[in-house]
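Working notes, structure below.
A single protein chain has been removed from this complex, and every other one stays in its place.
This part shows chain A:
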Amino acid sequence: MKIEILFPEYGNLFGDLGNMMYLKACLPDEEFIETSIDSEPAFVTEDVNLIYMGPMTGKNQEAVIQKLLPYKDRIEELIRKKKCFLFTGNAMEVFFREIIDGERRIEGLNIFDFSAVRVSDNYYTGNYYGEFNQRKVVGCKIQSSMAYGANEHCYFAKGIRGTGINRSSGYEGVRRQNFIGTYLVGPLLVMNPYFTQYLMYHMGVEKPKLAYDVAIKEAYHQRLTEFENKRTVME
């Protein structure tokens, strides 16, 4: 099994390398490929079970779009073939139609018909509590942009508390086949043991086992209790 981490030198903000740190602990015998921005992604020529990228700065996001544009057809083919993708934070926006930054319009890979609108002078932060595949999902948000587009039928999580892809939507992220893009950071896989199990299963792990099973579930249930509590401020 191969897991490709795209451009970790860029996609490493907000503690999200913790996602791969944890997955490595769950899958100690599998191959993790770290692809640098000056190299060709492994998924172009190899069979990869999961492609991951984390949040990055706006400038790096634009470099990543340019880097991935030549591989757009291949990415669409892999999505159709139900390969797993996990793009967290603003990494998801790379696949959108466009990113609006004031007067500037940055073209994305246009795999999802969504726009992201950047707010340059501030960051939105908050907590999110929702549902994915009949399991509760928790996460945090640190983002300088919001996404706009109809994700009611292609969302990652259905909101219970907190802001979804934008302030007027409870639906968080985008999903097509096994492609999952979400603004949730925290890191997502560390905060959501059942989602991590789900992901590993769809990557091809027959009986997914969580590393530090007791500790991760303890932390998850504690946070779940906090997020369910109406007195907990979410943003």
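Going forward, contacts are C-beta pairs under 8 Å (C-beta built on N, C-alpha and C of every residue); 3 or more make two chains touch, one makes a residue touch a chain; residues count from 1.
Here is the rule we go by: contacts and distances are computed from a predicted model.
**Student:** Looking at what's absent rather than what's present, what does UniProt name the missing chain, "Lipoprotein", "Ion-translocating oxidoreductase complex subunit A", "Lipid II isoglutaminyl synthase (glutamine-hydrolyzing) subunit MurT" or "ABC-2 type transport system ATP-binding protein"?
**Tutor:** UniProt lists the chain left out of the view as "Lipid II isoglutaminyl synthase (glutamine-hydrolyzing) subunit MurT".
**Student:** Using the definition of touch stated at the top, determine which of A:Asn110, A:Asn133 or A:Gln222 touches the missing chain.
**Tutor:** In the complete complex, the chain left out is touched by residue A:Gln222.
**Student:** Identify the residue among A:Tyr22, A:Phe112 or A:Tyr155 that touches the chain left out of the display.
**Tutor:** Reading the full complex, the residue touching the unseen chain is A:Tyr22.
**Student:** Since one chain has been left out of the picture, which residues of chain A touch it in the full complex?
**Tutor:** 9-10, 12-18, 21-22, 25, 36-38, 57-60, 63, 123, 125, 127, 140, 142, 144, 185-187, 190, 211-212, 215-216, 218-219, 222-223, 226-227, 231-234
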